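The complex appears here minus one protein chain, its other protein chains still in place.
Letters A and B mark the chains as written, and numbering starts fresh at 1 in each.
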Amino acid sequence: MSKTSPGNFFEDFRLGQIIQHATPRTVTAGDVALYTALYGPRFAVQSSDEFALALGYPRAPVDDLLVFHIVFGKTVSDISLNAVANLGYADCRFLKPVYPGDTLTATSEVIGLKENSSRKTGVVYVRSRGRNQQRQDVLDYVRWVMVRKRDEAAPAPGDEVPELPNAVEAGALGGACPILNVGAYDDALAGSAARLHDYKPGERIDHVDGMTVEEAEHQLATRLYQNTARVHFNLVEAAAGRFGKRLIYGGHAISLARALSFNGLANAFHIAAINGGRHVAPLFAGGTVYAWSQVLARADLPGRTDVGAMRLRTVATKDKPCADFPDKSGKDYDPAVILDLDYWALVPR
Amino acid sequence: MSKTSPGNFFEDFRLGQIIQHATPRTVTAGDVALYTALYGPRFAVQSSDEFALALGYPRAPVDDLLVFHIVFGKTVSDISLNAVANLGYADCRFLKPVYPGDTLTATSEVIGLKENSSRKTGVVYVRSRGRNQQRQDVLDYVRWVMVRKRDEAAPAPGDEVPELPNAVEAGALGGACPILNVGAYDDALAGSAARLHDYKPGERIDHVDGMTVEEAEHQLATRLYQNTARVHFNLVEAAAGRFGKRLIYGGHAISLARALSFNGLANAFHIAAINGGRHVAPLFAGGTVYAWSQVLARADLPGRTDVGAMRLRTVATKDKPCADFPDKSGKDYDPAVILDLDYWALVPR
Partner (left out) sequence: MSKTSPGNFFEDFRLGQIIQHATPRTVTAGDVALYTALYGPRFAVQSSDEFALALGYPRAPVDDLLVFHIVFGKTVSDISLNAVANLGYADCRFLKPVYPGDTLTATSEVIGLKENSSRKTGVVYVRSRGRNQQRQDVLDYVRWVMVRKRDEAAPAPGDEVPELPNAVEAGALGGACPILNVGAYDDALAGSAARLHDYKPGERIDHVDGMTVEEAEHQLATRLYQNTARVHFNLVEAAAGRFGKRLIYGGHAISLARALSFNGLANAFHIAAINGGRHVAPLFAGGTVYAWSQVLARADLPGRTDVGAMRLRTVATKDKPCADFPDKSGKDYDPAVILDLDYWALVPR
């Protein structure tokens, strides 16, 4: 009986297979403090029990991205330990708020498999779900990764590419946000007077500030998330690898961009869904992350007058301020761009 | 409607103006653990619920300086985002103990404005207050900063320099320390047998140990405090700036010096007030902080026989042990000195 797991290779997956991931994790105020120390987010709802309580939450909910990272971390040792590349996310929905004291587990269902023409690798599509101790889904998302084959001669385990939505529909948003007493929403404490209808589709916002990442910081982060992808914290392996150095977990860049976006989006307090995201270029320690956002759309939430949704595209760069909104032209990105994220945030009306 | 805040410039301030700062913050056991990891303080009252309980606290209070840093952090984006220099503190009083679970907010009142003769900058004096969820003031202090003007031609918004006390009076101390059952104060657990009357005015104490600061550490600290001063964590901007590198938040040096001072001042368990402080020289990552203290005075607290106050001057240096008490002669400091802090600590009798 082999005691250690080498992770799954492409030919090990089966369509419809459901994988229960280790390790269950109780999220605590300690995790929240570390998350604050790692990224410096200032959204009032997640920062203050009193602010959250006044709005109708039982207490401050855990940052959406901390929930994402913890659930994602659990999937790594089964799904992407032998990944060549993390290709994309889609249909990511936050379904229930998570509070300190909740315990999260994760499962993944294989929903697509497509061998590459080289026969050396294949793309695995999984729908991963995070669940709390009451067996309620708190998070649900699809990601696809290119995974190595153990044996190039092995037959492809399937040939199906799932259809994925370009964006989550507005009707599917809001599950992780209780009906809020918006009259108690204090703009001064929240840091901005701009409400939903103050943002116009097409509007671009430079988030001004930048944040430099140190090796110790992103290593602390990936370990906090119990993410076992060795490229993030094993210098010996990383030095011999593609980049010659440790690669920062892509989610770290997302959290930095989100924290920076407070300056301009202070009232976009909750990420309700991630429509898609691309890690355009790798990030390494010593890099300074900047970000800008564009308002893609606004939407009502069926039956709700407290909050509305704003579809945002947040672009993050490395070592380049975003006053001139570094972007892509055609298929090519400005060489400074590292992240292009499309998501729905909720904003008080 | 501009969505991002460029911070206030000198001409934006008005005498008497009161600014409500974002973001409310619930302090947790997670923040306390990070504070311990960042500085290594060993004062028994803040470290042990049992020790605190035996003395008459409901549980271990949060370290005074952690409270200070969190309140201070909130003021940065409104007061000092465009500051050239943080010039001083005065009349800083800790008014109520803070416990994990308390939520802190902060306001600042502009109490002085003085344009510099260059007309490029001016000095802004603010009285900042930290408040808990019961709307009780927990901290109150004055600081003054030199702030850039947006437009040199703009008229000065006022011309008033407030009178500030050289030191907080003993009668104003002790609000953040309940009446203690000093009979339960265990010197062995606290780490020292030296009580208030064992210290003599004039006495100097070398705190012996030194502590090296890494970039990741002070970045974690400023983000934990939600302090948005970019010079602390934006290498791109810092590299182009005055020092060519990231500057460590001055409060980080204060907390290091305070933690080091345990070796010699183990029973000076509570900072009741800060009379004044000067960041004599900047501190950068890689620097090793040492400290020594001098007893300036002792004072009774009106009506209290449990604890008394000791006025201390703690001097911190960079890369230089303090066995020979590096100091100033006249107006010039030993070049190793980075901090000169004057404060009142409470000590059991």
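Going forward, contacts are C-beta pairs under 8 Å (C-beta built on N, C-alpha and C of every residue); 3 or more make two chains touch, one makes a residue touch a chain.
Owing to the predicted nature of the structure, the values given are computational and were not obtained by experimental measurement.
Annotation: of A:Thr212, A:Thr228 or A:Thr288, A:Thr228 touches the absent chain (contact as defined above). Note on the undisplayed chain: of the listed residues B:Ala156, B:Met211 or B:Ala239, the one touching it is B:Met211. Checked against the full complex, the candidates A:Glu11, A:Glu115 or A:Glu214 give a single residue touching the omitted chain, namely A:Glu214. Considering the complete assembly, chain A touches the hidden chain via residues 1, 3-6, 20, 22-26, 28-31, 33-34, 77, 100-101, 103, 105, 133, 214-217, 219-224, 226, 228, 230, 233-237, 246. Although one chain is hidden here, its contacts on chain B can still be listed: residues 28-34, 36-40, 42-44, 47-51, 60, 188-194, 198-199, 203, 205-212, 214-217, 220, 263-266, 286, 288, 319-321.
Here is the rule we go by: only the chains that are shown with their structure count from here on.
Copies chain A and chain B of the same sequence differ in orientation by 120 degrees, per CA superposition (steps of 5).
Centre to centre, using the average C-alpha position, chain A and chain B are separated by 36 Å.
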